[in-house]
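Okay, so here's the structure we're looking at.
Excluded from the complex is one protein chain; the other protein chains are retained at their positions.
Think of it as A, B and C in the order they're written, each chain with its own count starting at 1.
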Amino acid sequence: MERVYRLTISCPDRVGIVAKVGQFLSGHGGWIVEANHYSDLASGQFFMRHCIKADSLPLGLEQFKQEFAAIADAFDMQWDVKDSGEAKKVILMASRESHCLADLLHRWHSQELHCDIPCVISNHDTLRSMVEWHGIPFFHVPVDKSNKEEHFRRVSAIVDEHHADTIVLARYMQILPPDLCQRYAGQVINIHHSFLPSFVGAKPYHQAAERGVKLIGATCHYVTEELDAGPIIDQDVIRVSHKDTVEDMVRLGKDVEKMVLARGVRSHLEDRVLRHGNKTIVF
Amino acid sequence: MERVYRLTISCPDRVGIVAKVGQFLSGHGGWIVEANHYSDLASGQFFMRHCIKADSLPLGLEQFKQEFAAIADAFDMQWDVKDSGEAKKVILMASRESHCLADLLHRWHSQELHCDIPCVISNHDTLRSMVEWHGIPFFHVPVDKSNKEEHFRRVSAIVDEHHADTIVLARYMQILPPDLCQRYAGQVINIHHSFLPSFVGAKPYHQAAERGVKLIGATCHYVTEELDAGPIIDQDVIRVSHKDTVEDMVRLGKDVEKMVLARGVRSHLEDRVLRHGNKTIVF
Amino acid sequence: MERVYRLTISCPDRVGIVAKVGQFLSGHGGWIVEANHYSDLASGQFFMRHCIKADSLPLGLEQFKQEFAAIADAFDMQWDVKDSGEAKKVILMASRESHCLADLLHRWHSQELHCDIPCVISNHDTLRSMVEWHGIPFFHVPVDKSNKEEHFRRVSAIVDEHHADTIVLARYMQILPPDLCQRYAGQVINIHHSFLPSFVGAKPYHQAAERGVKLIGATCHYVTEELDAGPIIDQDVIRVSHKDTVEDMVRLGKDVEKMVLARGVRSHLEDRVLRHGNKTIVF
Partner (left out) sequence: MERVYRLTISCPDRVGIVAKVGQFLSGHGGWIVEANHYSDLASGQFFMRHCIKADSLPLGLEQFKQEFAAIADAFDMQWDVKDSGEAKKVILMASRESHCLADLLHRWHSQELHCDIPCVISNHDTLRSMVEWHGIPFFHVPVDKSNKEEHFRRVSAIVDEHHADTIVLARYMQILPPDLCQRYAGQVINIHHSFLPSFVGAKPYHQAAERGVKLIGATCHYVTEELDAGPIIDQDVIRVSHKDTVEDMVRLGKDVEKMVLARGVRSHLEDRVLRHGNKTIVF
């Protein structure tokens, strides 16, 4: 994959944004390989993402930022620009269930997911060997009712030590405390094993079996302080029938969970996800 | 389609049910063209549906019932047997939205749905011409806040006059009163324009847009006294994105609604749906 | 829906296209409500579609064309601009099967499809009443082995008389002669009842049943001289099993056919489909 700069913009919609940004880029010889636009008519907000060949620009990332700042100010933009060559640092957190973790590790190992994984954190020691086979450090940080605060203090310390910019909760079954939700806002991705907003909280497959639904699902979302209520990145479902027990649903659901999580993480890593209130634009 | 008897059975599971029913059928020369079994391990209940070539049996429906009664008693069965040659009488109820009604009428008109439609009832006159083109009587029974009781008395009278055994709420936007829910229990099929249990009640697409879900859906279910909480027959979803406004969702959702309703109605007409508490077995 | 100009462009990719077009639009005060870009890296071709609020531009369509011509020339563009307020004229052609025709007529009648339907042409008289109920003229143009040339001469005359710009083959079971394929290139949309390129030609469901596939599908494509080989606009599939006979597949397939055709026609009507050799860009 060619190295690109990924420019993402959100600003109040008005005439001339596209022209101005286009002029800026072409003025520097920037070759656009992908461009996405979205005008939210209801809110009047405009969203944009460009990928520009890094080699076509005579600007480094810092210089790009400095030069673009004037346009950004003029149009009141929230914006960012990333170099695809600088891999994000992603910490994976898991519990005892291996399917999401194994799936992400395999995608990383086979170079499908472009990121660094400085370490994996788990409240159980179960998955250590699997993680270490991949050459990734594994931190076992136990948790029980008595030491939650201590647990999250250690988690937070590990995240900071490794300069992680993304945390993926790959079926990590603990609820993040509000201060961590705020501190890492927009950086923590969770997979919930239901088609939200149905079946929030614990044991969603039991809830699904109880209700007799004919499809079960999974939801990948950014974590916010309200449980399972953060901005949704991706969702999917799979058909079930009366023949499927809760155990069958758990098994079938695993495939949906890992697929949806992998897609959501990939979109995040490629800077395709822009937040808009409690919703997402996924370019 | 060959004429068949459809025998449906639900009883406590134990050894010998299949053998006994099989012996009864083969003893009369009954040729089984379709057979479905389901043992619910959690509840210990057993469910069964057989289609037997009518011509292979020397028994009329009444005689079949008499002869089978002893087995049914011995195994404590809830059971029924229907002749596929006797079309169900289905009354369709609609409001102003035409997509579900038009879809069901077309399936009936092109002989895909095997039933009689003695009439269509609507609280608006909008769809009269479409219905009458199909040669089906149309009853306009207006409703407003002041005359709900009167409205449902007339609806109920029309249903009874026409000896309907099934009522399909094809986007009929009124809530059935509890007495009608009870009276026609297991006979009223509704299509709700969300993936239940998400977005119960009014304006589900607005709720979906508000929550930022990435899939929208529809649910076909039997009507019970609790709103949108009856046994689910079928569900499906369709992908949406940030680009889809509420209006887009309404439009996209129509296709899911009509497909799911048609599938649910078809299963019901073919006696494929067995109730199990608030859930369904759909053979 | 707000009236917009839809500008579609295809040209060799290079630096500055987006900027130039953006400048042109914003220079005239053009408010972009939707924009799509695609760079085909393999061929080096660039594709673009903009929707601009008609009211925001001081230019009529002709004036827009004149002013834009210089840019188009400079960048070697194939391009077009359409006014969403000018409905396309779409002639539907059918045979005896009603499902696709009924579906398109209903979408048009309920104002979901924005187009004019000057008439329906069929080689059978079967669907006349359905069409005429919609207030649309119906032309019965019979065909058999002896009069194919005469048949297509009459069809072509009707198309021309009604100034149709699009022809939709809604399960019209005749093969268009090469001269008509050429004459109306890019204007004739067909629905084929298989997941192309599998099962080209006659009786695809029989072929599917014979091969024992586990999914059946439908393909909406532009008609070219080579049978079922034109550029694909949309496709979809539905699951089948060993239980489904050819008749079941025909029935199940109808739902896929009508959905895929309706989606394809909608994309075409909204000028979302750009051709690229024998492939399509669908924005």
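Everything that follows uses one rule, which is that a contact is a pair of C-beta atoms (placed from the backbone, for glycine too) under 8 Å apart; a residue touches a chain by one contact, two chains touch by 3 or more.
Please read all numbers here as calculations on a predicted model, not as lab measurements.
Enquirer: Touching the hidden chain in the complete assembly: which of C:V33, C:A72 or C:V237 does that?
Expert: Considering the complete complex, C:V237 is the one touching the chain left out.
Enquirer: Name every residue on subunit C in touch with the hidden partner chain.
Expert: So the residues of subunit C touching the unseen chain are 38, 40-42, 195-199, 211-215, 217, 231-237, 241-243, 245, 276, 278-282.
Enquirer: For subunit B, enumerate the residues touching the unshown chain of the complex.
Expert: Residues touching the hidden chain, for subunit B, are 15-16, 18-23, 25-27, 29-37, 39, 41, 56.
Enquirer: Kindly note down the residues of subunit A that lie in touch with the hidden chain.
Expert: Residues touching the hidden chain, for subunit A, are 98-99, 102-103, 106, 109-110, 112, 129-130, 133, 251, 254-255, 259, 262.
Everything that follows uses one rule, which is that only the chains that are shown with their structure count from here on.
Enquirer: In terms of C-beta pairs in contact, which two chains are most connected?
Expert: Ranked by contacting C-beta pairs, first place goes to A-B.
Enquirer: For subunit A and subunit C, what's the span in angstrom between their mean Cα positions?
Expert: 37
Enquirer: Compute the distance, rounded to whole Å, between the mean C-alpha positions of subunit A and subunit B.
Expert: Computed value for the inter-centroid distance: 41 Å.
Enquirer: For subunit B, write out the residues touching at least two other chains, lowest number first.
Expert: There are none in subunit B.
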